[in-house]
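As structure tokens, the structure follows; a few thoughts come after it.
Left out: one protein chain. Kept in place: all the others.
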Amino acid sequence: MNRFSYLRASSVSEAVAAVAGDPAARFIAGGTNLVDLMKYDVEKPGRLVDITRLPLNAIEETADGGLKIGALVPNSDLAYDQRVRRDYPLLSSAILAGASAQLRNAATTGGNLLQRTRCYYFYDVATPCNKREPGSGCSAIGGATRIHAILGASDSCIATHPSDMCVALAALEAVVHVQGPKGDRTIPIADFHRLPGDTPETDNTLEHGEMVTAVELPAPRFGAHHTYLKLRDRLSYAFALVSIAAAVELDGDVIGEVRVALGGVAHKPWRDADAEGALKGALPSSSAFADFADRLLSGAKGQGENDFKVELAKRAIVRALGQAAAGTPQVQSVKQVN
Amino acid sequence: MAQAQAAATSVTLTVNGESKTLDVAPWETLLDVLRERLHLTGAKKGCDQGQCGACTVLVDGRRVNSCLQLAVMRDGCEITTIEGLGEPASLHAMQAAFVKHDAFQCGYCTPGQICSAVGMIREGHAETAEEIRELMSGNLCRCGAYTNIVEAIEEVLAERNAPKLEAAE
Partner (left out) sequence: MSNVHPYVGRAQPRVDGPLKVSGLARYSAEFAAEDMVYAAAVPATIAKGRIVRIDASAAEAAPGVIEILTHQNRPDMPEEDKPYKADMVAVPGGPFRPLRDERVVFSGQPVALVIADTHENARDAATLVKVEYESETPTVDVGDARDGAYEPPEKRNGIPPPPPPRGDAAATFKGSSIRLEEEYRVAAEHHNPMELQATTVEWDDGRLVVHNKTQGVNNPKNYLCSVFGLDPASVEVVSPFVGGAFGMSLRPLYDLTLAVMASLKLERSVRLVLTRAQMYTMGWRPDTLQTVALSAGEDGRLTSIRHEVVQATSQYEDYQEPTVNWSGLVYDCPNVTLGHKLAKLDTPTPSDMRAPGATLGLFALETAMDELASKLKLDPLELRLRNYAENDQNDGKPFSSKELKAAYEQGAERFGWSKRSAEPRSMKDGRELVGYGMATGCWEAMMQPHGASAALTADGRLEVACGTADIGTGTYTILSQIAADAFSMPIEEVTALVGDTRLPMAPVEGGSWAAASAGNAVRLACAALKEELVKRARGLDDSPLANASADHVVFRNGRITLVSDEDVSVSYADLLGAAEGGRIEAMAKFAPDKDFKEKFSSFVHSAVFAEVRVDEELGVVWVERIVSAVAAGNILNRATARSQILGGVVMGIGMALHEETVWDRRLGRIVNANLGEYHVPAHADVKNIDVIFVEEKDEANPLGVKGLGEIGIVGAAAAIGNAVFHATGRRIRHLPITIDKLL
């Protein structure tokens, strides 16, 4: 871990100014990813601005019936919040599918959005990586690719976004509130993370110095018709090979609104509005879900070792939509997939 | 007032009920401070990356991986390590249950398992064996004592719930 200076911010504006004015400065909150990356020498901040004492840890109801979650609300508090469990069980479930109880106690809502990829090569500073060192090349392409992207990858980067929470946020169409040197703005979750293109060093659309202050959830929908289904190499405490956040609104017998976001397959939580639109009005059935999955994965391309993810994702989508339509969501402590 | 410093800064930690004031560099982790500075070696270093749980301690009552906590950020916090839960002559119920159920072999993951189990019971979301397994999955045990660990925790949970059940009747 490199040497850095430390600043404990006493206000959001102070924190924003401190980071904005120093290209080598980073915000730190839960530290569960940043400190880890610093130990690997992947992140070498010159200054850490500690935002943990800022008053951003409330979960408040919004005027239009949603929830506004402070950026510093720990993942576990969010997952176990009574309102979240009642109105946004998909979010609760996704959070509880991720990491471990200890990590969820420390990790924050804002920090979870800013998790960096678990690509082996990103973590190994002895190897080239365009995300870590722009222009150095991508070691993953042609290498060990079991955990890599099948959608939206580029010739520069095939990394995936590792978050579970963000996959649920994508399905729920959350909005990210940020404060920056130029003021406040909101970013729809779909526009928050980005695809790697030829600038994979940039994970998201934040400007340097912009700080996530809250995540806002629109008014609850979907009732019990949701699920978070995560498939991985051991039954807990592992990143997703493929995960599915699914939510369905039934209009009588047919599907009204449907949302499906995929995790573990792309540089950002993956959704396809066209595919979702095409499912509207269909009777919920395995074949309709399979058609939907085919459409959603139509552009998918494996890297060799991860080719299986395409088929796995399709099957998982069908199963997850079945769970959501039936109103029998996956419970994370239960390993049987209903 | 905000302060910026690259060098050591004075922090006060209440460790196992005792107030400790010491100068730490910003890059010192809570785990390293506990082990190398305060000689509380009960919290273990198994990976130093938040991937094994051996370093689990309670910070303000919540279980966290102390290897990923910068000590400077925990200024003013209450830290409970395994040494603060109980001593050989006066073991905490969870420690005693671990001995009774042979819930460890080499003993290296054990302090983390016990702190984690105590933290989990406080959180109040684990009742069944299935839930215990899920919520303890952040604590790896390479000796494979898992089934005994779950039995030990179930016993402490049952003892804890027993008076409640009686009261409810």
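A and B are the chain letters, set down in written order, and residue numbers restart from 1 in every chain.
What we mean here is this: contacts are C-beta pairs under 8 Å (C-beta built on N, C-alpha and C of every residue); 3 or more make two chains touch, one makes a residue touch a chain.
Here the structure is a predicted model, which is why all the values come from computation and not from measurement.
**Q** Quick one: which of A:Met1, A:Ala20, A:Leu195 or A:Ala282 touches the chain that's been left out?
**A** Of these options, the touching residue for the absent chain is A:Met1.
**Q** Considering the complete complex, identify which of A:Asp124, A:Glu216, A:Glu257 or A:Asp291 is in touch with the unshown chain.
**A** A:Asp124
**Q** Over the whole complex, note the residues of subunit B touching the chain we left out.
**A** Residues of subunit B in contact with the hidden chain: 25, 27-28, 32, 35-36, 39-49, 51-52, 54, 81-83, 85-89, 91, 95-96, 98-100, 102, 104-111, 114, 132-134, 136-137, 139-150.
**Q** If the missing chain were put back, which residues of subunit A would it touch?
**A** Subunit A touches the chain not shown through residues 1-3, 41, 118, 120-121, 124, 126-127, 139, 142-144, 146-147, 231, 233-239, 241, 308, 311-312, 315-316, 319, 333, 335-338.
As a working rule, only the chains that are shown with their structure count from here on.
**Q** Considering the complex alone, what residue numbers of subunit A touch subunit B?
**A** Within the complex, subunit A contacts subunit B at residues 1-10, 14, 18, 28, 31-32, 35-36, 38-39, 47-48, 50, 52, 76, 80, 99-103, 105-106, 235-237, 332-334.
**Q** Quick one: which bits of subunit B touch subunit A in the complex? Just the residue numbers, please.
**A** For this pair, the touching residues of subunit B are 1-6, 9, 25-27, 29, 48-50, 53, 56, 62-65, 68-70, 72-73, 116, 119-120, 123, 125, 128, 130-131, 133-140.
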